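Here's the structure, in structure tokens; my notes come after.
The complex appears here minus one protein chain, its other protein chains still in place.
After this line comes chain A, so read on.
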Amino acid sequence: MMSKLGVFDVSVRYGKVPALTDVTLHLEEGERVFISGPNGAGKSSLLGAISGAVATTHGRIEMDGHLLTGRAPEAIARLGLSMVPEGREIFGSLTVSENLRVGTGLRRDRGAVEGDIEEIFEAFPILGERRHASAGALSGGQQQMLAIGRALMTNPKLMMVDEPSLGLAPKIVDQVYDTLVQLQEERGLTLLIVEQSSTRAARVGGRMILLRGGSVVGDGDAAAFAEKDLLSEAYFGQSKAQPKKEAAQ
């Protein structure tokens, strides 16, 4: 069977610095997969390569049988891929509601846009309250919600979320993941999430792929990784997979 997303032997380099080397991985339809690994492992570069924002130097990426490699980001978005980037990258000079509309230009069902915006406001009531406020004035957690809502407004089939927990209080992170899981169930989304904490990933549930030094070094149930990390933490005082982040949470 053809998988939802196929990454075959993909390499990325920035000048002479290799960020990814011959990475191969597959996602099935409706799956929830976490990408984990230390800072600089190449997690964001992988998402960049899939979304078309970062050029690959080798290999090929396919979604639903369409070749993504070499396509422009806007063309890939049209195929049903949406991205919540690291650091959220919301449009601070636009209002909350304008942010949600930026990604609706590619939709054929323009009539459904208003209803979908209201749905986002139901999922994130705080965004509804501040719909006319400048997005730059939102708190970090609200910006994360806006970035997720904005990505959903393109009506994606595959959504990628890069470190949703970055810089957020644990309670807000819980809320963000609850919403992501709920939205995935409602919409049958396939989710690819960068998450450094294996315990967090295990609690949410799903498969986990471990990157290190630009290569895949592990692939399995998130719970198994979390257990291993807890063990190594007990032995070495710190988990190998997530050096500092875990302690902070």
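Criterion: a contact is a pair of C-beta atoms (placed from the backbone, for glycine too) under 8 Å apart; a residue touches a chain by one contact, two chains touch by 3 or more; residues count from 1.
Simple rule for what comes next: contacts and distances are computed from a predicted model.
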{"item": "Chain not displayed: protein name in its UniProt record (\"Electron transfer flavoprotein subunit beta\", \"Pyruvate dehydrogenase E1 component subunit alpha\", \"Putative glutamine transport system permease protein GlnP\" or \"Amino acid/amide ABC transporter membrane protein 1, HAAT family\")", "value": "\"Amino acid/amide ABC transporter membrane protein 1, HAAT family\""}
{"item": "Contact with the hidden chain (one of A:P73, A:G140 or A:G218)", "value": "A:P73"}
{"item": "Option from A:M83, A:L127 or A:M145 whose C-beta touches the chain left out", "value": "A:M83"}
{"item": "Hidden-chain contact residue, picked from the options A:G59, A:G103, A:G141 or A:P164", "value": "A:G103"}
{"item": "Sites on chain A contacted by the missing partner chain, in the whole complex", "value": "51-53, 72-74, 77-78, 82-83, 85, 89, 91-94, 98, 101-103, 105-106, 150-151, 154"}
